[in-house]
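Below you'll find the structure, written out as structure tokens, and then a few comments.
Selected chains from the complex are presented in situ; the others are not included.
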Amino acid sequence: MSSFWNHNITLSVFGESHGPAIGVVMDNLPPGESIDVDAVREFMARRRPKKDGTTTMRSESDMPNIMSGYHNGRTTGTPLAAFINNSDTHSQDYGNISKLARPGHADYTGALRYRGFNDVRGGGHFSGRLTAPLCFAGSICGQILERRGIYTGTHIAQIHNIKDTMFDPCNVDRDMIIKLRHKIFPTINDKKGEKMRDDILLARESMDSVGGIVECVITNVPAGIGSPMFEGLENSIAQLVFGIPAVKGIEFGAGFGVSKMLGSQCNDEFYVDEQGHVKTKTNNHGGILGGISSGMPIIFRVAFKPTPSIAQPQETIDYSAMTNETIEIKGRHDPCVVARAVPCVEAAANIAILSHMLDYPNF
Amino acid sequence: MSSFWNHNITLSVFGESHGPAIGVVMDNLPPGESIDVDAVREFMARRRPKKDGTTTMRSESDMPNIMSGYHNGRTTGTPLAAFINNSDTHSQDYGNISKLARPGHADYTGALRYRGFNDVRGGGHFSGRLTAPLCFAGSICGQILERRGIYTGTHIAQIHNIKDTMFDPCNVDRDMIIKLRHKIFPTINDKKGEKMRDDILLARESMDSVGGIVECVITNVPAGIGSPMFEGLENSIAQLVFGIPAVKGIEFGAGFGVSKMLGSQCNDEFYVDEQGHVKTKTNNHGGILGGISSGMPIIFRVAFKPTPSIAQPQETIDYSAMTNETIEIKGRHDPCVVARAVPCVEAAANIAILSHMLDYPNF
Amino acid sequence: MSSFWNHNITLSVFGESHGPAIGVVMDNLPPGESIDVDAVREFMARRRPKKDGTTTMRSESDMPNIMSGYHNGRTTGTPLAAFINNSDTHSQDYGNISKLARPGHADYTGALRYRGFNDVRGGGHFSGRLTAPLCFAGSICGQILERRGIYTGTHIAQIHNIKDTMFDPCNVDRDMIIKLRHKIFPTINDKKGEKMRDDILLARESMDSVGGIVECVITNVPAGIGSPMFEGLENSIAQLVFGIPAVKGIEFGAGFGVSKMLGSQCNDEFYVDEQGHVKTKTNNHGGILGGISSGMPIIFRVAFKPTPSIAQPQETIDYSAMTNETIEIKGRHDPCVVARAVPCVEAAANIAILSHMLDYPNF
């Protein structure tokens, strides 16, 4: 009841970082949808460690092996399962953390939850590696959506104190969305991107890490998608996004900014444009009203905490002996997961939107 | 698939603002739990319009009638249904909005979702009134939790630009939690509370409205509650909280603040205290790591947009005729829903935590 | 997690026989569907005690009060809740059964499941009365289906050793279906019906009861509805049908008869008829292959045990004192529930089929 997401589209994610393989089973995909497997690999590669030194040098092979639900280049509609073998791990780097609770990690909470029986090597089922199956699923959902004109774009909105230019919530440039997908470090403003990368390297040198924010926009979602109360678009997107490690917050439209606004400032006035489309003059509602899409771009931001694995000595406990200890987490660490998280956020958005779209007549 | 929440505890919420009644069916409550019905009414009364002028004068009778699942003062364990009659509505106040889309409301999106067949009077199923059943359910869950030492506290953290004193995330005062429940305007710092109320009245006079933030803390949740990935505590709390109208964001622990932190600042170091309890020196993780409780107070904040119903003229559309129009929403409006939303957030937290607690051995 | 059924259509059933009210909340009904409330009452009246002496004289008022989800004669698409007040109960008739486990009833099992806290009066949540909300929901689903040409028919196939004429599984007479709904004692062959009623009266005089079989057919379900494995039409129908009290078996098509057949006898050969429709020459598969509809009439039978409440003395236990006792269940008892169960089976079929139909494009 945890690592699967049960809406129209069902996801069942499995795997531990140092187990034989990780993967996902997706059910209830529409039949007959072409899948460009190369595009899936490209999407997944956006989370792989980068050559520019901003992330860990642990290389991973993310080649997904599709086991079912895919035939002659198209979805069959039956469950689609994919595995990714785990191949490159430096167990010894993790050698000194077996019963020590790494601060900011789920070592202690996971040990309690699973009564000590979970596989903790490399973070086990809590590892960031488990975002690979999420990206696989999100890439497939994204291809199905794009065939219908719906595009999802993501960028690094902020690293530490450095902010990128934001999306225009009323007017999303499709070309910019596509361009962002091909950038090694996906920011809208390249100069800001460079400043961010410098800041990340600084953190690495200090044996520290930095956090940030990812912004995501989904365009051309028809109005009327979603349901009120507990299964609105925000509920579904949030439920998936909080499945990505290191997420501590999510906000839609003007987000926490609405708390400082007046109603006259926050309300988005409706109008009918010259082509007969319903739009709003501003988009503080972020494309969602009452849990249901309005037709304006859906836009949200996700807060990521700094990578907990830092090389600096930290105080902690041995949760088996219940003693106070010190820990130094050896090995090369991601000073920042935010760039890697960008496709994960996009994946979550795609899965949520496609799942709701399946309620839409004539999808 | 929308107005019900399906975890261990199941909620099925129904009703339209101007229909015969609203209510909820809860299933899978543990049998044999005492319910103090007066305490339930008190809890629900915390959302009722206030006499201090900060909210609308539309009086509502929120007396819940329990129809099943409750016998001799205790839960039976079979489904518990309650309904609340709708009695006091000023239909004519809503008279001029039948096909006009009130900006910030779900009129337009709801009309598309339900193809024009939903009851729109008073907001229909999207009305803030539908938080009454949520509070009913949350109050019952809260009583069950408190019997086991788990307490939920909430306060208005911010209105417009005025901020209250925040909870101490490492050390929650149970007495303060209880005291907050009895305040008409629940802030920790009473002086700040007065400033907030003045600001709200100012907004009312300007025919405008203000937004804000609610902060919620849950203490004494044992460590090890929750599951990774899609059914962690953050996922469940978020899924319920976004079912409250006007919510545009949620953050846990240091929330969006983590994006500006270094890992060395954000990581919460573990230690074993003198009583042998595991704690952390700081609580930026907000009591949740990997979706699972750590034993530290669970703390989160919710952003509410300003009440969309303002009396100022606004531009909008007639979504039936597809023409551009102007709208003036007559009647007395809530210049701020945040105080009313406080028990709703507490209710959502109670439901989520109890539901997860039911996985806990020997609950 | 028990008294609700969660597929496309969600049902949340609540109530105890002697509590204030019983009812149901249905979610995800398509919006804009007309509901003929009189027809709903007629449908529900088919389960009410009959004047012909074959069932108990405990009169019940089954007038449903719709609380939400219904406006201007049509479904809104938001949750539809209905209550039925409990008004006529002879508590004293049930006076001597408080801790005695009536054989064949759920007194003992319910007491263990709910740790003694369930309301046992009149059978509580296990009472046959709880089929009233199921019939309410099934009637509404039936109206939606019939608007699309899909008809469900039911009859008493057998009482004790007396068998009715069966439906022709290849060719269902719509007029017969309608006629059956208006019979007080719904059999195809009226003479057999009279024999059955005589047998039931005989049982009553002996302070005993009889069981039987209900047969149900659904016509015009388009081919291709359903899913393989765990969410086929048989799985869904069975899951709902076993929610009707006294059910001990279900079979589809030739049912248990297939166990005695050869493949050459059992296989239904396909052919295309003159109108270009795909049919089968025989219908041992009962309209379902691989969990999916074939276009042939869906046909199934349900076994009902004799009413457990008989006036004869029976040996049993006091499950509180754990002693051996004798019990005599006073009051007038249903010697046979099968006639009352006929609309319940029809209701279950309607709900299952409509739920699956909602996956069908252009429903």
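By letter and in written order, the chains are A, B and C; residue numbering begins at 1 in each of them.
Here is the rule we use: contacts are C-beta pairs under 8 Å (C-beta built on N, C-alpha and C of every residue); 3 or more make two chains touch, one makes a residue touch a chain.
Predicted, not measured: the structure shown is a model, and the values here were computed from it.
All protein chains share one sequence; of the complete assembly in this entry, 3 are displayed, while the total copy number is 4.
Quick note on the criterion: only the chains that are shown with their structure count from here on.
The geometric centre of subunit A is 46 Å away from that of subunit C, both derived from CA atoms. Centroids built from CA atoms put subunit C at 39 Å from subunit B. Of all residues in subunit C, those touching 2 or more other chains are 78, listed in ascending order. Subunit C meets subunit B in the complex at residues 1-4, 6, 8, 10, 12-16, 19-23, 25, 27-28, 31-32, 65-69, 71, 74-81, 83, 113-119, 124-125.
Here subunit A touches subunit B in the complex through residues 1-5, 7, 11, 13, 101, 103-106, 108-110, 112-113, 125-126, 130, 158, 160-161, 203, 206, 208-213, 223-232, 234-235, 238-240, 242-243, 245, 247-256, 258-272, 276, 278, 280-281, 284-286, 288-294, 303-310, 312, 314-317, 319, 322-324, 335, going by the rule given at the top.
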